[in-house]
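Missing here: one protein chain of the complex. Every other protein chain is in place.
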Amino acid sequence: MIVTLSIVLPFIAAALIPFIYRYFKNIHLGWFVLVVPVVLFSFLATYIPRVANGEVFVKTFEWIPSFGINITTYLDGLSMIFSLLITGVGSLVILYSIFYLSTKESLHHFYCYLLLFMGAMLGVVLSDNLMVLYVFWELTSVSSFLLIAFWHHRKASRAGARKAMTITVSGGVAMLAGFLMLYVASGTFSIREIVANLEVVQSSVYFVPAMCLVLLGAFTKSAQFPFHIWLPDAMEAPTPVSAYLHSATMVKAGIYLVARTTPIFGGHEVWFWAVSGVGLLTLFWGSFNAVKQFDLKALLAYSTISQLGLIMCLFGLGSAALHSGYSTESVIYTQATFAALFHLINHSTFKGALFMMVGIVDHEVGTRDIRRLGGLMSLMPFTFTIAVIGSASMAGLPPFNGFLSKEMFFTATLKITELDLFSLNSIGVLFPIIAWVASIFTFIYCVIIVMRTFFGKIQPDRLEKPPHEAPFGMLISPYILVAFVVGIFIFPNVLGHYILSPAMASIYPMFPSVEDMTPHIAAWHGHINPELIMTAGVIIIGVLLYRVLKKWRPIYQLIPPSFTLNALYERVITSGEDVSGRVTNRYMNGNLTYYFVYIYVFFVALLAGYMIYADAFSWDPSKDSVIEPYELVLVFVMIMAAVAIIFAKQRITVVLLNGVLGYSVAFFFVVFRAPDLALTQLVVESVTTALFLLSFKYLPKLKNEYLPKSWRFAKVTISIAVGATVTLIGLAVMNYDRFEPISKYFEDSYNLAGGQNIVNTILGDFRAFDTMLEVVVLFIAGLGIYTLIKLKAKKGDADVESK
Amino acid sequence: MNNIIVLPLIVPIITATLLVFLNNNIKLQRIVSLITMIFVACISVVLLQLIQTEGILRLDFSGWMPPFGILFVADSFSVLLVLTASIVTAVCLIYAFSTIGERHEKMYFYPFVLFLIAGVNGSFLTGDIFNLFVCFEVMLLASYVLIALGGGKMQLRESIKYVLINVVASWMFLVALAYLYGTLKTLNMAHIAQRVAEAGQDPLLTVVSLTFLVVFGLKAGLLLFFWLPGSYSVPPTAVQALFAALLTKVGMYALFRTFMLMFPLQPEITHTIIGVMAGATIIAGCMGAFAGRDVRTIATYNVIISVGFILVALAVGTEDAMAGAVYYLVHDMLGKALLFLLIGTMILVTGEVVVKNMNGLIRIYPLFGWIFFIMMCALVGIPPLSGFIGKVLIGQGAIETESYVLLALAFGSSIIVMYSLLRIFLASFFGETSINEEDKMPIPRGAMASFIILAIFIIGLGVGAEGLAVYVNDAAYTLSNPSVYIDAILNTNK
Amino acid sequence: MNVNQLIELMAALLILVGAIVSVISAFGMIRLPDVYTRSHAATKSATLSVLLCLFGGFVYFWIHDGYVSIRLILGIIFVFITAPVSGHLVCRAAYRSRVPLAEGSGDDALNEILFGEENIQVKEEVEATLKEIKE
Amino acid sequence: MKVNDVILKSVVRGVVFIVFTLGMYLFFAGHNAPGGGFIGGLVLGSGIVLLYLTYDIETVHKGMPFDFKKVAAFGVLLATGSAIASLFFNVPFLTQADGYYNLPLLGEKHLSTVTIFEAGVALTVVGTLVTIILNISEDE
Amino acid sequence: MLGQFIINLFIATLWFLLKDDPMADFTTFMSGFLVGTLILYAMHRFFGTQFYLRRVLKIIKLILLFIQELLLSSISVLKQVLDPQLKITPGIFIYETKLRGDYQVTALALLLTLTPGSVVMEVSEDNSTFYIHAMDIEESKETVIRSIGKFERAILEVTQ
Amino acid sequence: MIDLILKAALVLFMLAIALSLYRVIKGPSLPDRAIALDTIGVNLISAIAIVSIVLNTKAFLEAILILGILAFIGTIAFSKYIERGVIVERKSAD
């Protein structure tokens, strides 16, 4: 219940924002907002011990029970990590934002979106029902969109927002499809229930497709290669947002999803390769690209991508443990997962700090371009400290928490090569190699952050403002984070025991012993192990490469700008738009004749096509009534008249010939015993002809229609095809006499309806409703004609609405 | 005997006719027409309740037993659509009050709208295939007039195309009816279903059903949507919204009835063809929406996309998909009406139609902008708004039948929907403002009211989806079990 | 063959005569040189044929069924009265729309009275119109 | 020389009564013989059109000062009204009542609400037909 | 006179129609006609003219004249049509009539139109002059002018 | 016998219609076409009368009268169209 409230609280707060904003103009809105995450964090923190004891908190509220969609909140170890991150980092970010954003900004929008996001994010991690999870998932995309576009007067903000929304929502849609497959396979939307009945899901045809689709959702959200391209553009958002959404929380929703669904999919080869492979690739690609960035925030964005790849990769490696079920051997591989969770937290701390640092720099000097920065160390010593600690941790140096998790990462990559599974013993060696290379790049860009910003010469003329240290308030949050960076290094096992272990239990619910899966974290293992050597190598080679950065930087130019993923994305979009536009304009050219051609071609292709395919044609003239000679002559007259219409050059001839046809039809009504029809047809035909004549006063004369030969041929072909189709089906229909007509009933019309004219009793009684509506049709037409003529637009009569 | 069933058709007709005598009293016309629509909506609610307690209701006109007479049949599916149509119409009327202008109002605007809705409601309710044709014609005639109302140059140009295509479509309908009567010798839909079942839907009957597919495909904009973009962009906004909400829905309704009730026995042929058509429709709609630069173009192609989307459900044909289709139909009527009202208002206040020529509207019209945003999210299917549950259920159906291509197209289309609407939102609502606060043209109150009402419905339908679930499930059950319908018509003696 | 049958046969023959007259007059419609002469064929012979036919029918029903059809009588009267009016109207219209008399026609007493003053001025116009009508 | 329509006018003056009578006849005959509201209405409408053709709008309007679109609307009301009357008698919509009534002067007559319905149909047809033709003719 | 006859005719028709009896036949109509005649006779003084039946004979005579002309003219047209030579000289000529009343002029015009080889094309505004198209102007002009006097007399007899 | 005669007559009437159709198609002038159409109408009257006899029904006798009326109205309309371009005049000419 209270867990549920923690989802609802941010939404309620968001709803109250406008009122608070209106009545407390003098106080920074952030102070009110800050209450929410702080309260939630403290409250969640009280649950830590119980969750650590393996308790879970479940509560269900019915939403759409008819379709199995209920709001089930579920707090376990995994949710706990994320909830704490969301509320904890959330508190710090809001605190930071109070100093970062001036009251001139439309804060009520900002905090409203931020609270929406917070609620949505909590919803994602606390929901058990896949559909509800999806609801909140999309809501995070939407609120992220709004936050990125916060300064929507800037074109780049809008573009970034659009890209982020497009990619993440696309992924979300794929994920939805995956969830639905899980539902169809398992019959439930509840993750717990699915996990409880794994065999059903795993044996269904939907298993692998569902897995891939869910991963698509996770990868897009967590900015995994090649979907990462939205994240650098999302840096257009205010820095607190970048720190919060695009580094600490939202992008980790994908990670959460992978962790959450590991019990379902983990252990499958596809899952292993997809998650760890994509993670590894992302790790490398992000770090490699971070080095070339000039904008500090862009650098951090690529760094985030890289780090997310690292975590993802670890989850992939950890899933191998599930392949063969629980055993002492398989437990070893769970350590990768443990490392993932550990790094997840570490990353939030140092990356949050770094983002805030960049925000401070940006805020105080007005630029984030490292080519314009430099020498700020003496002017901004506190900020410098943050940068050094954060970067060092990110680079994987002791005595910071990043060192610990990075070591564990190396361990995991090395371990995995020993596994005799998924052909890992051959190509598995790529894992440690790529991980190591990526770490070198990571090291380099960490050095860049510190050196280029704080060392070297200061260039005051290239800065927007004279640099000075940030106000105290802005430093609080990063310092708290930095404290964690250091604190976790010192007391990693507290975290391991209370936070990480319970989460391990959630990821490996079928593994009985949590203790086995909780390794002892230590900075020094008492001997020099390969991981340590790798780290040393990273530092040495990193420093070397940084020194000669200018020499090898041109390799980034080797990939022409038009070949980057971003360019590819843009090109797909623009050429997609271009092609779509051209295709659409080509066939939707406004020319009615073309439309008719499409319709007729479809008509013929479908009906004649199926007639032939199904061999439905049959013809039996033996049951036909006799043909009298005069009927034959009349048929001949009609055909002549009809054909003559085509060649008629004067409109009056056309109309008169149509009249001939109409009169002939009337005569057929006579011959075929339909007196009422004959009467009506005669009058209607005459009136129609009269109407033609009347309107000819306003219509132009017929022109000779020049037609190219091919077009004329096409017209003739289509016309004959349509006529032939109608005839073919008609003949077959005539030969179909399985049923008695219902009209026998009407032959008792005198007794039933008191009339001797059967047709008239049908019209006036049996089917009087048709007649009534037909009268209405006639009336509408009459009134419509009156309106068209009498109430027409006058020249210069400007319409309110027309443009 | 349930005379109440005929009220959604007859009341609008009678009030429309009466309004012809009151042409100069515009205020009275407004009030009467609005009250009529509210009344019809109330009647639909009552009917919906009645159906839950008494099962499918029918009204045999003049008391002639089916299959001989004409009858109206009210099941959850049809009445839900009637209800939504009435609500949408009422809202569009409210919008029209403040925007359409006296000149249009004196052109019998309200009577024509009422005739339109009468035709629409009749099409939903009728249980007789020929009467369906007649109801279509009532609706079409009214739409012919409404599209040309005002007689602008472009309007007339597009309306003649619209009318001509529909005349050909109506002709095809009659051809289909001729084939139908030539083979099955009956017109009552339940009786048709019964006879088709009796004959085992042999190839010729399938041909007949395909003829109907062409006809209703044309009306629904299923693949044969060529009439739609032009004709949806020229009439006054309120009319555009009505068209977008109602016209294609009637065709879709007829398709559901044709292939779920009357000719359901050759799904591997008919439903496959529908699936291909729906897929192609989605693709074409997406291309149009993707490339669109004119707000109206984007909106109309969005209509086409949703047609394909909903008919994926028909192609899939499972009970889940039916439920999804019903939800989505209701959602789409509300959502598309709102989309067109909003877009029309954008054009009204800026005088521009191209996305990039409008900027920063949200600064001047914040509420307007946010409603657009909500509408956009709803049309994309972002939960918990109205498009969500329908999308989920249709997707579920597609998965159950392993129709992955359709699933991909349907779900993929929502990305294009989002992209295209996002284009409008980002370019026109966000960005710098080009209009001064002083020069701004106020959005009429009535227009705002109509947006808010629709937005509330859209949110309500999403959040409160459970509220409709009983009816939707009933509708889906009836759709996927034709015998329920047939029994209610032919095997009971009331 | 009794008297009734004989009368019925006579009626049928009357109809046949009407049919023959009709064909001949239709043939006249093709053969005669201009619209005015053709209108003679239409207004007179065709009218005669229909009157013969209707009268035949009237007699037939009277004799065969003892049924005196007012509708047929009315029809006869109607055609009888209106046919010449039709002829008159069409000829007048033709003339006023300047459909020329056939080549080799004799006097044209109407030309001067109707078009006298305009004849010269609008001669070219007339020719244009004629062209259009004739194409 | 001005057109002298004396022949046409004189003949039409007589002929138009035949047309009207036929129209009325067809209207009433419909239930048992060919005819009915539609055809009756069409013929009556044709008769009015004949008058318009022969004379002119002003002249005819003097003789028949109706707003024909309201005539049509009235027709629709009559047709729908006769149908909706059934609602008040708790019988299915559109149920027609009929019976034999002894009327003064006319003797025993078969009267049916169908006749009211058909009258509505006929009026609509007449009204619409004339509205259409008049409006097109008057357009400029 | 014509008025009286038409009224009588309508009374008869009404009578016939009001019978609305499947057995109704010509005798019903005749009885209606008879009733009408009686009514009219009783009232003919109100019309200020003589009782119309007196004219009936003359009318019948006129009608016979009509029929005769129709037959003759048709035969002449048919002859011309079937003549392989087709030797005709069509043309338009003028005829000045003594008649003035609308109905008189109309009746004459109808008769003339039914006359062999002639169609009345125009009537002058004062109803005085007929412009007649002749199939073969040589032959028709004589025929027409010969018979026209006969027609005028017959019409006058009926209408005065 | 009678039946044969009647059917022969019907064929003849249809032939007459066919011939008139030629005039409708060929023209050359509008009045030609109008007359031809009128003739077709008149011939149809006869044809309907004959069919009524052949089918031995009185159901089509109204059609005869109606066709007569319509042919007449049609001819008036055509000739006015030809003569004045207007079928229904707003005001009387005088």
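For the reader, a short list of remarks on this structure follows.
For clarity, chains are labelled A, B, C, D, E and F in written order, and residue numbers in each chain start from 1.
In the analysis below, a contact is a pair of C-beta atoms (placed from the backbone, for glycine too) under 8 Å apart; a residue touches a chain by one contact, two chains touch by 3 or more.
Everything below uses one rule, namely that contacts and distances are computed from a predicted model.
Hidden from the displayed complex is a chain whose UniProt protein name, among "NADH-quinone oxidoreductase subunit A", "Heme exporter protein D", "Na(+)/H(+) antiporter subunit C" or "ABC transporter permease", is "Na(+)/H(+) antiporter subunit C".
Across the entire complex, contacts from the unshown chain go to A, B, D, F. Of the listed positions B:Leu174, B:Leu367, B:Val405 or B:Val470, the one in contact with the omitted chain in the full complex is B:Leu174. For the options A:Tyr74, A:Phe150, A:Tyr479 or A:Phe692, the residue in contact with the chain missing from this view is A:Phe692.
Residues of chain F that touch the chain left out of the display are 55, 57-59.
On the side of chain B, touch with the chain left out of the figure occurs at residues 130, 134, 137, 141, 144-145, 148, 151-154, 156-161, 163-164, 167-168, 170-171, 174-175, 177-179, 181-182, 187, 229-230, 233-234, 293-294, 296-297, 353. Listed by residue number, the positions of chain A touching the unshown chain are 585, 588-593, 596-597, 600, 619, 621, 623-627, 631-632, 635, 638-639, 642-643, 645-646, 651, 654-655, 658, 661-662, 665, 668-669, 671-677, 680-681, 684, 687-688, 691-692, 694-695, 698-700, 702-703, 705, 715-716, 718-720, 722-724, 726-727, 730-731, 733-734, 741-743, 746-747, 749-750, 756-759, 762-763, 767, 770-771, 774, 777-778, 780-782, 784-785, 788-789, 792-793.
Just so it is clear, only the chains that are shown with their structure count from here on.
Both chain B and chain D are touched by A. Distance from the centre of chain C peaks at A, each centre being the average of the chain's Cα atoms. Farthest from chain E in terms of Cα centroid separation is A. In terms of C-beta pairs in contact, the better-connected of the chain pairs C-F and A-F is C-F.
Chain D and chain E, compared by their mean Cα positions, are separated by 31 Å. Measuring from the averaged C-alpha position of chain D to that of chain F gives a distance of 25 Å. Shown for chain B are the residues that touch two or more other chains, namely 13, 17, 20, 61-62. Contacts with at least two other chains are made by residues 1-3, 7-8, 11, 14-15, 18, 22, 26, 32-35, 43, 46, 49, 69, 73, 76, 80, 83, 93-94, 96, 133, 137-138 of chain D. Those residues of chain D whose C-beta lies close enough to touch chain B in the complex are 69-70, 73, 76-77, 80-81, 83-84, 86-87, 90-96.
Taken in their complex, chain A has these residues touching chain F: 628-630, 633-634, 636-637, 640-641, 644, 648, 650, 652-653, 656-657, 659-660, 663, 666-667, 670-671, 673, 675, 678-679, 682-683, 686, 689-690, 693-694, 696-697.
Contact residues on chain D toward chain F in their complex (touch as defined above): 2-3, 8, 15, 18-19, 22, 26, 33-35, 43, 46, 49-50, 52-59, 133-134, 137-138.
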